[in-house]
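Only one protein chain is missing; all other protein chains are in place.
Entry: chain A
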Amino acid sequence: MAEAPDANVPSILSASRISKSFGEIPVLFSIDFDVRPGEVHAIIGENGAGKSTLIKILSGIEQPTSGSITYGGEKVVLPPNGEAAAMGIVVIHQELLLAEHLSVADSIFLGRELKSGPFLDLKAMRDQAKAILDTLHVSIDPDARINTLSVADKQMVEIAKAISRDARVIIMDEPTAVLSVAESRTLFEQVRRLTAKGVAVIFISHKLDEIMELADRVTVLRDGQLIATVGTENLTPDSIAQMMVGRELSNLYPPKREPDVDTEVVLSVRGLSAPGISDISFDLRRGEILGFAGLIGSGRTAVAEVIAGLSAKTGGEVTVNGEPADYSDVSKSVAAGLAYMTKDRKGRGLLLNAGLQPNLTLLTLKKHLKMGFLDGRSEAQALDRAVRRFDIRARDPSVQVGKLSGGNQQKLMLGKTMESDPEIVIMDEPTRGIDVGTKQQIYHIIAALAAEGKAIIVISSEMQEVIGLSHRVVVMRQGRMAGVLEGAEITEAEIMRYAAGIKQGGENERLSA
């Protein structure tokens, strides 16, 4: 293992032999991690590898089950609830935590307002906010409301907030996931400015090229284990990817069974436009798995929600089995045999306070009516079937769904979607935030559904998943289709080229391929 050039500087924040379990489920195994002043230390790993848990421990939000944290040379127990920010450890979350209606200056000083006597010293706060924003070389008006800013500007406000707190360690959780390439550049400049001042930056990202460019050292996590901490100069994107995945993909994904060329098209989309998307055209055949790849915010979910009748289109044609499909609400799309499984299982998919049974049957409650009344036995039978078919594990069916693990929630949501016995299934991020074992189960379920003759769209931000499952892949970029890939073209590099806008077009001749 090679060391970064500034190896002699003592680390500002370090974790030693950190383990963490939730209940009896271990999520981190004896992790060593440290970051030095002036360094960018990247943490990478697949979803569920334990990155977010490690960050939570490093910022005090979670306490480790065992192991210790050293900060500024002293062993510490970090205070919970983000109070570590006052000690100089600041997290910039992916979902920026800013109050939308406050002004920029208010936000920067939120919780530590400057006062003159009992009153807020608005002028001093505005002046200081302006001074901090100036040092960042950004032109954001300190009086602007947060909700008028772009995501990139909001991030700058978060960084300004961190600086105003004299942060010594800044943890950035996938800051570029929602930024354009140009905005990411500006962010990198800020990060370099911070490190030049001696701030330590912990940087989480899925984008290997960014990490190669920005980080001094890289720590790779996989399934809660520390795989390696390596200086970036000794790494290639390939070697990182290998460490991240660390297993044969063929184990994870079931073999692909190409649908016959002459199977009928069940879903046909032509020139579809809606707020956030324009000119989307593709066909979906029976038995086919069509992947939708692209960066977050590229419009993939918007396409799915328009097709499923959750939002209105502004132009174009959608046909299901040759019939025009302008669904005004979800009940119509479900009746037509098209089901959409949301990516937001906690906010839109499941009633977290209810048990398994009401959740499973909510979409198809009409099937469980006997003379107009709910038939509890029929519902219980449906749950029995789903539990067996999708291997849903709960200690008892009355347990609140919110208390299930993410994987079991996802499987329950899959069961709920499949209860409507759809011909066409659109799955949005079907394995987000679940462990790798459950992922594998879900991949096999998806492949089995396709083999049964269901037509399936899989929207995923995990490129490996799209590659491992799909017969064809639509790559979206900024609300448009950047390209359609099939067969041997479906590679990470090729998808990335389209998703990042390096390569474009080529979709038209492949529309009906």
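We take it that a contact is a pair of C-beta atoms (placed from the backbone, for glycine too) under 8 Å apart; a residue touches a chain by one contact, two chains touch by 3 or more; residues count from 1.
Please note the rule applied: contacts and distances are computed from a predicted model.
Enquirer: Leaving aside the chains you can see, what is the UniProt protein name of the one that's missing? Options: "Indolepyruvate ferredoxin oxidoreductase subunit alpha", "Transglutaminase-like superfamily protein", "ABC transporter permease" or "Peptidoglycan glycosyltransferase".
Expert: Going by its UniProt entry, the chain not pictured is "ABC transporter permease".
Enquirer: Of the residues listed, A:86, A:351 or A:502, which one is in contact with the missing chain?
Expert: Touching the chain that is not displayed is residue A:351.
Enquirer: Can you work out which residue in A:148, A:331 or A:491 touches the chain that's missing from view?
Expert: A:331
Enquirer: Touching the absent chain in the whole complex: find that residue among A:310, A:380 or A:500.
Expert: A:310
Enquirer: So which of A:230, A:267, A:434 or A:490 would be touching the chain we can't see?
Expert: Of the listed residues, the one touching the omitted chain is A:434.
Enquirer: Residues on chain A that touch the omitted chain in the whole complex?
Expert: 22-25, 310, 329-331, 333-334, 340, 342, 344, 347-354, 358, 362-363, 365-366, 369, 372-374, 393-395, 399, 403-408, 416, 434-435, 437-438
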